[in-house]
Structures are given as structure tokens and as C-alpha cells.
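See structure below.
Only one protein chain is missing from this complex, and each of the others stays in its spot.
Chain naming follows the written order as A, B and C, and within any one chain the residues start at number 1.
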Amino acid sequence: MRRLSGFFGLAAVLAALPFLFPDNYYVTVVGTTAMIHVILAVALNLFMGYAGQISLGHAAFFGIGAYASAVLTTRYGLNPWLALGAGLVATYLVSLAISRPILRLKGHYLAMATLGFGIIVHIFLVQADTVTGGPDGLSGIPPMSLGPVVLDTDMEWYWTMGGLMLATILFSLNLSVSRMGRALFAIHGSEVAAQTMGIDTPKVKSQVFIISALITSLTGSLFAHQQSFVSPDSFGFFFSVELVTMVVLGGMGSTFGAVVGAVLLSFLPEFLTVFEDYEVMIYGAILMSIMIFLPSGLFVAVAGFASRRLAAGRERRRC
Amino acid sequence: MLRVTGLSKGFGGVQAISDLSFEVREGEIFSVIGPNGAGKTTLFNMITGLYVPDRGKILFEESDITALPPYEIAARGIARTFQNLQIFLNMTTLENVMVGCHLRTSSGFIAGALRLPKVAREERKVREWAREALERCGLADQADATADSLPYGMMKRLEIARALASAPRLLLLDEPAAGLNDSETAEMAELIKGICESGVTVLLVEHNMGLVMGISHQVLVLNYGELLAKGSPEDVQNDPKVIAAYLGNG
Amino acid sequence: MKGFSRVAALFSVLALVVFYGPGDALAKRPIKIGSFLATTGPASFLGDPELKTLKMYIEEINAKGGVDGHKLELVWYDTAGKAKAAKDIVKRLVKKDRVDVIVGGSTSGTTLAVIDIVERNKVPLISLAGSVKIIEPVKKWVFKTPHTDRMAAAKIFEDMKKRGIKKVALITGNGGFDKSGRAQCLALAPKYGIEIVADEQYSNSDTDMTAQLTKIRATDAQAILNFGFGKAPAIVMKNIKQLGIKLPVYQSHGVASKKFLELAGEAAEGVRLPAAALLVADILPDSDPQKKVLMDYKSKYEAKYGPVSTFGGHAYDGLMIAVEAIDRADSLDKAKIRDEIEKTKGFVGTGGIFNMSPTDHLGLDLSAFKMLEVKNGQWTLVN
Partner (left out) sequence: MDLLLQFLLTGLTTGSIYALVGLGFAIIYNASDVVNFAQGEFLMIGAMSAIFLHRLGLPLPLAIAAAVAISIAVGLLLEKLAIEPARNASVVSLIIITIGASIFFRGVALLIWGKEIYGLPHFSGEEPIRLLGATVLPQSIWVMAGTVVLVGAVKYFFDHTLAGKAMRACSHNKRAAALLGIDVKKIMLLSYGLSAGLGGLAGVLVAPITYMTYDAGVMLGLKGFCAAILGGMGSSMGAVAGGLVLGVIEALGTGFISSGYKDAISFFIILLILFFRPSGLFGKSGGERV
């Protein structure tokens, strides 16, 4: 189980934090937000880091899930789990429909196309105000229940998101040492060679895109219930860019890299608020510095350094 | 085994391959030679489905594979290596070869992510196959090295190992000896012969005449996309047209 | 029983310490005023003067000894106008900073996002944002000080009716303020016998609105109404002039600032808009009951920060209503403070004279708005 030691370590920390710091704002509120970001970043990393593609439109899937839940529960009184399912179906159909044509594109053109898709969805959220509530969003989203427990307090959400986060991380870690995971890395390494090895690259790319989108949508649905409020600005272009930044900052292709990037970018603004007007500048400077000095990403660089220092076996790059 | 008839391909105004026909028999080493720009790699790219021919047909084991997507052609049992190496630099040597086993296994995303028991079994088998292929190519001790840390000669053999891992019936080798020194080239010759003897038909593109003439059963000479000569190594070596073409092109 | 009451007393002290922090056990802990404002981002023109106003007056009140001997302490964060950020911030204000009352929410979006948090945690909130949705339906713990967009639309249509305008072309942005204003205009127009003959939109970051205005020019509109804020309305004014459209133009209270006059320049000539009296404090008659408050606020603000804006005025109103309510409540019990805010009567603020009630958590009527017209680059009162 050495392969999963990082995973179990993280699970232990997650379980211990609420007891070490009971009712702590940074644990329950920022922590839960960070875990949402981790799920999204790990899901995006499947598509970006594993398969070597790029998406500047993932916030749209987050939004589709969130709005499906928000609209169906508040306007039609649907059961939250059914609404969540509807969100997944909608995301599946949308991602399926766009995946083939969009994934023919490469590099910057793919970035542009996904960005365009994200912006179109965002505009729809803003403009279709009779359904979506427009820029002011939708409030009063009912809490959802997990079996007998009604998910309501911050702590309950902490455990829920924590569970989903661990599941996502495990999913990603397992995938990395499986047949399809290797197929993704192969596409990243050389799409041509992957094809000649018998990998149906259009299909595999489309599949990983859809899986990534579905995880994102599922998280969006939960996010809507956790916040009990949604508005379009949580699902815009900037959030897509932030997600990409999380993945790259931690280290592309590494699951824990995505985790580190997401946690960092979730907590950083909290600590920078003391700088008031200097906050924006410092945030930008930190982003730049990390990438200049650790271009392969924070986690990957540190893990590489540690493994070289400790010479403790061969640290796998994507563990 | 592989029959090519009337194959043509042009890029812009340049005719890379024109009206080419030949047949590769099962169990032989069939070499394609010719000066730079003769269209050899273009031919490989068409056989493996990376390029779509303008005209002509490619038949593999009597079924038409012309213009099929590369992964379907691979699924029929054709594997290849690349002149410009296409190693997966983001993976270890072993993982590179494990990718080669893609076609011999079947687990999907969900099974892999959930790590179902069947996947674990499959993984064990894949590792075994991959190690075997590495061993055949003399790379067993490099299994856990990251691919980008390998020296050039080993990368060449890694590509062959990866292709072998897919258990192909026809193997296309694109200049396997380019950039290798004499002793490495000799090893390569042995490797290719061994592959052929194990029952895999080999289609070889190579500049190193010593290697080609030493191991080939049939040799085909391409010049500016056209068939210049075809036959046993001896016939081809003595063909005045071939001599003229090679001398003429320096 | 003695033992029981001693244990109970011990528990209640413990509970106090746990739930209210050790400060409450001592008599005069500072009163924490929480705030979440859009001090950066597209709505920073709201958040910026609001923050400056809060800082200035809290300093002043503290210099005079605070409220009932309590000093005031401002705890504020920047939302950049984002609802998600606002939500996290208000949780932080409530759970980590444990503020006594919240004055803030520069934009309607950020305010609407946090309503359920303050309702659930029972913390009084006085919003500085425009949308009528904030107080309709009435939420127990939520109040606001700025005039609503519905009032603005009503004031504009009232003026149009007086001028005999029956057909109006509407052009709005894609922000929350714009869209909410647009919805109110569309809903209210029929009541004033006004037909909306064009309903165009732009994106707030657009650089040119001539395409929309060209379409409007082709209609039989008798006036143009632009509901928006920031730089876009100034571009709209310039584009109207460029296209040679001679119709009367109305803007909303969203551009009630000197900045708009500066940006639009000559193109703003003749435009009408409803605004709080603060904008025209200088030219109000001395008999106006608000005059003293307005001049007072204006001179203090301008001495410290430069030209005053009505948005800062909303923050003044919000802070003062809160402070007076705390003073009257004579307690830091949030429920009592809330009750006192609801009982605010005859409070003369910069936005008007506030008379709140259990059914009206704003307490202003249409008279609080003045209809202004730009003449020679200056605001003038229309009457």
C-alpha cells in the first residue's frame, strides 16, 4: 500500500483537523472551499495533466451542475438527488456533444474553443434570467440529505466534501496506474505514437473529458446546496483560469500537485487580506515567483527534491 | 501478408509516392531503401493510417485497411517505430512498454479507477509482458528509469520493445539503426533477426546498407516516390538503376 | 437548589465566554462593526467611498468616546463584487470575527448571497445595495439604506409622464444592478402608461454601443433610458451624441457622481436622472431638512478624500442607523439591536428621512429622490 501512503496521510490529516481546531473558520469554511477546489483541480488534472489537453471552460461544467440543482430544487421542488442526477445527465449530453469537435483542436486553439464554450454558458446564466435569476443568482436552495442526515452545518459539509475529495483523489491515483491512465499519459507524450499503439485517441480523449466534466458537475451540484445560493460569477472565465492555475502551480500530471495547488490558491487570499490594497499585487507576484523558480510546479519540485535528498526509493512523479 | 497496390500520395505539388505496388510475405524481413526524401516514411505513415493515400489500396492479410484510423490498423496487428522518436517521455521505461500492451487488455476507466480485482490481475500480466519485451530488447535493467533519461540508443530499442509488447504480426521499423555506432548496429541486426525468427514479419526502412543487405529477404528501392527496383539484396545491389540513383544523389 | 443555581451560573458564564468571547464578561468591550465591500473590481466605485466613509466616521465616533463607552471597531473585507467571496467573508465575520452588526454589501448580488447566513446566525445586516429584492419580501435581520431600483424607475417614469413621453427605448448593461433595474423598468412601465419600444443590452466592459443605439434610432422612441453604472453609461452618452440622436436621455441613480459628468463631458448635457439629495447639497434651499446633514457629511468627506458620492452617503446612513440603534438598545444583544433598527423613525440621513417599520426595512419614499438635470456641466434640480 506504499503507493497510497500519501492518500492515507491526507485522509488522516483531514479527519484530525476538526478535532485539533474545533469550530475553526479556516478548517470548516475555508477548508471546505479548498476541498471543493481540490476536487475540481484533480478532475481537471485528469484532462490536463494526464492527457495533456487544456480546458479554459471547466467552470462551465461546475456551473451546469450547480444551476441544474439550484433551478430544479428551487423552482420545481425536485428532490436534490434527482436534481443532481439531472445535472449529471445534462453535463454528460453537453460534454458528449462538444467533445468530439472540440478535441480535434490542439494547444492554443483548444484553449480558445473551451474558453468560448465556457463564456457561452456563462452568458446564458447571466442572460436567461427568468430561469437562472440572472446576475443576482438564485437563493434559498434547500439543504440536501445524505441518508438520515440533513447536510446543513459547515461541519457536515466538511465531512461530505472531504469524503468526495478523497474518493476523487483515489480515483485519480488508481487511474494513473491502470490501462486507461497509461493511455492518457501516452496521448500526452505523443498522440501519434499512442494511436499506433492501438489507442483510440479521439475516444479516449472524449471519455476523459466527459469523466472530468461529470466530476466537476457533481461537485457543482453539491456546491449549490452547500452555499444554498448560486450566482454566475462563481462560474465565469476567471474561475476556469484559476482552476488551470491550480493544476499547473502544483505540478501538471501529479494528483497531489493538483491538491497542493488548489489548497494554496484557496488559502492564499485569506492570508493576503491583511495587505489590503497590496493584496492583488502580492498575489500576482507569488504566482509568478512559484512558476519562475519551480517551473515544474510546487509539489512536483518539492517532492522531487525530497526524494533526491532522502534517496528513499524512487519517488514516482505522479504519486 | 501485406499487399500494396497503386499507392499514391502528394503534398501540395510534390508527389511523395506515386503508383507504388509491392507485397510483403509472411515471415520475411522486407526492407525499403532510397535516398532522403524518397517517400519511405510517407509510405509507413500510410500503412499505419497516419496519412490517407490519394489513390491505391493497402491490404493486410487480405482485408482492406486503406484509410482506416491508426488505432484500428494497430488492432489488426501492425506495430511500428518512428524515425523521429515518439517515446512517452513523461513515463518510465516500463510504463512505455506497458502502453504497448493496450490492445491485449481491456479494462476501462471505471474499472481502473476502482481497481477491481480483474484489473489487478490484468496489471500483473501486463507487467510480465512488458518485462519480457524489455528483456528481449536488452532494457530489463532500465525498467524503472524515466524514459527521458535514457541514452539515444536505448530509446531506439525502447520503441521496439514497446511495439513488440503489442504482440504484432507485422512490425514496421523506421530507421532503427540511424545514429547508432557499429557495435550497437550489430546488436540491432541481431535483435531484428530474432524478432523475425519469432514469427513477426518485419518491414524495415533503413539507410545503413550493411544492415539492410545483411538481414533482408527482399529489398525495395524507392526514388522520388517511385519504385526503382525490387528483389533479393544481391539483385538490387547489382541493379544499374540503383547504382546510378545512389551515385547521382551522392 | 443552591448547588444547582451555582452550577447554572457557572455554565452560563462559561457559555458567555465560549459564545461571546471573554470580552463580554468585562463591561466595555469594543463594538464590532463588520463590513464586506466591493473595494476592488467593477463595483469598486461603490465600495471605495463606502469604506472611506465607514473608516472616517468610526474614527470620529471613537474620538468622541464611542457609543455608551464602547469603542467601535471596523472589521472589513473586500468582496471584489463576487457573491462567493461575500459568502465566505460574511461567514468569517459571523463565525471568526463575531461582529455585532454588519453594515455592507456594496452590490445587490453580494447582499442577496449572504442573506441566509445572517438570518440563520441572527446578525443584523444593513445593506448598502440597491435591489428591491433585498427587502422584499421582508427578512427579519436584513435592512438597507439606498433607494431601490424600483424607486428610481418610478421616479423616472413619473418625470417622463409629466413631459408626455409615452414610448421609451431601454438600454442596459449585463451586471446585477443593470439587470435588476431593467426588470423593474419593464415591470413598472405599464403602470405609467409607458411603452418600452426597444430593449437593448450591452456588456459592461464593451467599448462601443453604437450598434445598439443605431437600432434604437430606428424605432419611434421618444426618450432613451439607460440603466447602468461605471464607464458604460458615459460611452452610451458619447455614442448618442455621435449618432446625432436628439431624444431626451434618462440615466439611473447608478451614475449619480461627479465622475460621470467628467467622463461624459459635453455629451451629458441635458440628461436627467434621479439621485439622492447629497449630489445637489449645495443648491438645496436652507429650509430642506436634510441640508445640514448633507453639508456636514459632504464637507467632512471632501476635506479628507475629495469629491463626495452618494454611495458613501449610504454607508453613512447605514452606520448611523446601526449606531443609534445600539445606543437606544443599551445592549449588545443582537436581537435588541435588530428591534431598535426596525424602530428607526425620522432619522435624517443623506439618502432621505428614514422611517422603518416591521413591513418596511428601508423606510424611504419617492420624495427621497430628487430629479436632476445636467446643465452646463452641473447638476440642477428639476421642478
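Everything below uses one rule, namely that a residue touches a chain if its C-beta (ideal position, glycine included) is under 8 Å from a C-beta of that chain, and two chains touch if they have at least 3 such contacts.
It should be emphasised that the depicted structure is a prediction, and the values quoted were computed from it without experimental measurement.
One of C:Thr53, C:Gln212, C:Asn226 or C:Gln290 touches the chain omitted from the figure, and that residue is C:Gln212. Annotation for subunit A: contacts to the undisplayed chain at residues 54, 101-102, 104-106, 108-109, 111-113, 116-117, 119-120, 123-124, 127, 191-192, 237, 241, 244-245, 248-249, 252, 277-289, 291-293, 295-297. The chain not displayed touches subunit C at residues 39-42, 44-45, 48, 174, 200-203, 205, 207-208, 210-212, 214-215, 218, 230-231, 234-235, 238, 241-244, 259, 262-263, 265-267.
By our rule, only the chains that are shown with their structure count from here on.
If you average the Cα atoms of subunit A and of subunit B, the two centres end up 40 Å apart. Between the Cα centres of subunit B and subunit C there is a gap of 72 Å.
The mean-CA centres of subunit A and subunit C are about 36 angstrom from one another, to the nearest whole unit. Those residues of subunit C that touch subunit A in the complex are listed here as 40, 77-78, 81-84, 87-88, 91-92, 95-96, 108-109, 112-113, 115-116, 131, 133, 174-176, 178-180, 183, 201. Contact residues on subunit B toward subunit A in their complex (touch as defined above): 48-50, 69-75, 79-80, 82, 86-91, 95, 98-103, 105-109, 111-115, 119, 122-123, 126, 144, 146, 162-163, 166.
Per the touch definition, subunit A reaches subunit B in the complex via residues 170-172, 174-175, 177-183, 185-186, 188-190, 192-201, 207-208, 211, 253, 314, 317.
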